[in-house]
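This report concerns only the one structure given below.
One protein chain omitted, others in place.
This part shows chain A:
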Amino acid sequence: MDLSLLQRTYSDLLSSLFTEGILNQQFTELQQLQDENNPGFVYEVVSLFFDDAGRLINELGSNLNQQVVDYKKIDAHVHQLKGSSASIGAQRIRNVCQGFRDYCEANDPQGCFSCMQQLNQEFLTFKSKLETLFKVEQQIVASGGSVPMIQ
């Protein structure tokens, strides 16, 4: 594919992520930490998030399916997920976590289950879109071009 087309695709993808509220300014901060000495920084951080968030969501699911639900344990996991999603700029995931914590505090099983479903959906969407973004980025780099940044 043409380099300029790739770069335009990347810019459009990234813009849409911000417009849809999937990413926020914190992601831009991460991009600014990436340089020639650390070219894969954002990819590495987001990959860590994929693994960590995936693990936490699995644990949340199994904890919610227990006969006796330990809301404190669930809250601790959600708190962790909220923190890491905020750190990488995954805004919608972070917002769902905030609501999830409120339901945990209220020991509300229906609210928790609803948040769990939302969380699963948001995480899958986030993962899918970021993976596409990184694929395009890799193609740009392989073509010898520079990755456009959102100002």
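In this text, contacts are C-beta pairs under 8 Å (C-beta built on N, C-alpha and C of every residue); 3 or more make two chains touch, one makes a residue touch a chain; residues count from 1.
Please note the rule applied: contacts and distances are computed from a predicted model.
Selecting from "Myotubularin-related protein 9", "Mitochondrial pyruvate carrier", "adenine phosphoribosyltransferase" or "Two-component response regulator ARR17-like isoform X2", the unshown chain of this assembly corresponds to "Two-component response regulator ARR17-like isoform X2" (UniProt protein name). Considering the whole complex, the residue from A:Y10, A:F49, A:Y103 or A:F123 that touches the absent chain is A:F49.
The residue from A:Q26, A:N63 or A:Q118 that touches the chain not shown here is A:Q26.
Within the whole complex, the absent chain has one touching residue among A:I74, A:I88, A:L130 or A:V147, and that is A:I88. Annotation for chain A: contacts to the undisplayed chain at residues 26, 29-30, 32-33, 35, 38, 41, 44-45, 48-49, 52, 76, 79-80, 82-84, 86-88.
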